[in-house]
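Note that this complex is displayed minus one protein chain, with the remaining chains in position.
For clarity, chains are labelled A, B and C in written order, and residue numbers in each chain start from 1.
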């Protein structure tokens, strides 16, 4: 098994950024990481969507990265470094490399969505991967990227670049279309970006997943991956259904605010998202708690 | 295994309607059915999207149904009967029942897409299922239905109706979201509506698929289902990838015109779609042929 | 002024089809037409979206047309004849001609929306216009047509066909993009399909409008057109705002059901839409009534 495949296999938590009165709450972040370090998680994604990276200043992003550098334990760390311009993304990726992280996960540029086609993305990712020493994961997430999606042929072409080693796919359809096109000879690995399609993606060759729910329920998420690797498919299917339904009730309905509320319920430090997003109402929190109980991940 | 589950398990061909000079070519339809009758297909969908039902007059639709009544062999037959109004759909469904077919597959009404919400769909399908004696399959296909999609909760509610026995899902995401919500105690069965997600859907509990490619390549489609039921997952995955890629090159790129061109290449009678759709250019046909060869379903 | 321009100038009502217990209520239709005949409306659109043509059987459509043939008074009548196939549309258009109506308004085919491009639409409308003797209006309505929209270049090309004399545009952006492209030398006329953009479209050269609100409030709609033709732009702007806001509260919020409720409130016979659509709740009707009062079209 290639080094990248080994490091990318399993479940990653796209770690949230806690705030207190709209200020960074880095002690809460340390608290969460120390608890997560004790789980079977393969690693972390820092400065991802759930990390509200777009709502952090440059300085704040560096402070968050510093906490990860100190608290990452033995986990593999992916850093979200995608900006709107090639040069910004390169600069941020170089910083991630310098700080000792393992991979960068680079969202598609998207402000000028109408003009970001396959050729543009090909040029973008190639130029970046040529310029940096840290291995690159493509990040495909049309829902956060104004509808921009990487065409399968572009993924196939980019997968041959020696420094582009995988992708995270969070499109609503899941990575089936990419997995069917990839050349198995390449050291290129796909992570499913949602509990909605994590389990079936494993059957198609995905090596792991970046699951919002892994912030609050890392053990069931890791258990699903383990059941799959052990060939216990019926149990895996049932657990997948429970996690998918819960994911819909948490992140599907409420986004980052829901992920953070679930953390608070379970005993992590989630808190509220940064303005203009808001924390949930008491009623919404109650619904999430009930959903966690209903799916059997907590006792009433 | 319930009677419906047994009858709905496996691969169905959404049979195309052949034309000659824009007129119904029923002899070509008979030719195709006789060849398909010799395969392991579970059955047929008649008057579906691939059957260009919206381009047929009422009289033509009846003539097509008559051919199926005569030529269906021992296959299970699903009839597409969805119209824009409840009364039209009931009338057409009653005809399907009277002619001895097995199921009706009912597309969501969609002309007033903005106003077709879950409550409207609940009322629509319930009123129909209450009024007819032939069992009902929901048909969810936002791509042909102006974006209308049945909410998972509505599917769950409708699945409890004794005369609603399943659904065909052709949404781009596939039926994962429905399968995770269904009550396994109900006799309700899900068919995947595309080779893109047929194989992973089987791992989630789908009982079969309605696959456009089954018009031209029924044997590989049936083989994929067989490999799954035999637990030969690696072989199944590889075959699924080949079919998914081919499906993209045929129906994904060219719609019904592509499905018909593939039939002509393989030895069925596809012909051209009805105006304003057009048959493919010689170059596009050549591309499809090459894709069939590349995926190993035909020798060069 | 060309004959078509003269006939197409002003306000048209897209006449609703009344039902009673889900059956055609043709006496109610007669009642409405006789009242509308006394207004300054330029004419009627029959079997349009507001006429729920997709929910009527062929026989019912003919019965509706027969009522119009008898009751149309001196109004210009446009008939919606667009079907999914070229041959069906031609057949229905020939019937409209035979029955003595003035124009056919032909919606874009759209079931296979992804494959209905400019070239297909060019071929579709040309083939139809070549085959019939009644003049053709293009009908562009992406919201009811699965997102299909006629490209401006296609409109420009089709505008040169001697039997294609205009278009009705109900796209959310309004017909500005078409009006800026048309060749003023051609006898081709644009009708705005919504009170949302009727008034500004007149400033760009539209000759009239097909306004849902003309079913219930024909006089204010005609008054807006008159104020424009008289150059009373400030008054026209204010009236346009009142009608646009009311249109949002009626058809924008509730579709055909709203248009029918407004008719009942004003003294026409609207009734309920056909299933699966439903009539409005008492509360929604009250809101519509209040909106009519607020905008000054009825006393409290």
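Keep in mind that, in the parts below, a residue touches a chain if its C-beta (ideal position, glycine included) is under 8 Å from a C-beta of that chain, and two chains touch if they have at least 3 such contacts.
Predicted model only: the values in this text are computed from it and were never measured.
Enquirer: Just list which of the chains on display the missing one touches.
Expert: Every shown chain touched by the left-out chain: A, C.
Enquirer: Please pick, from C:179, C:227, C:262 or C:277, the residue that touches the omitted chain in the full complex.
Expert: Touching the chain that is not displayed is residue C:179.
Enquirer: Specify the residue from the set A:31, A:97 or A:144 that touches the hidden chain.
Expert: A:144
Enquirer: Where the complex has a chain not shown, which of C:30, C:114 or C:245 is the residue touching it?
Expert: Result: among the candidates, C:245 touches the missing chain.
Enquirer: Residue by residue, what part of chain A touches the chain that was omitted?
Expert: Residue positions of chain A that touch the missing chain: 22, 49, 52, 54-58, 83-88, 109-116, 120-121, 123-124, 127, 143-147, 254-257, 274-278.
Enquirer: Which parts of chain C are in contact with the chain that was left out?
Expert: Interface residues of chain C facing the absent chain: 172-174, 176-177, 179-181, 196-197, 199-201, 203-205, 233, 237, 240-241, 244-245, 248.
In this text, only the chains that are shown with their structure count from here on.
Enquirer: Report back the single chain whose CA centre is most distant from the CA centre of chain A.
Expert: Result for the farthest chain: C.
Enquirer: Rounded to the nearest whole Å, what is the centre-to-centre distance of chain A and chain C, using the mean of the C-alpha atoms as each centre?
Expert: 49
Enquirer: Two or more other chains in contact with one residue: find those residues in chain C.
Expert: Nothing qualifies.
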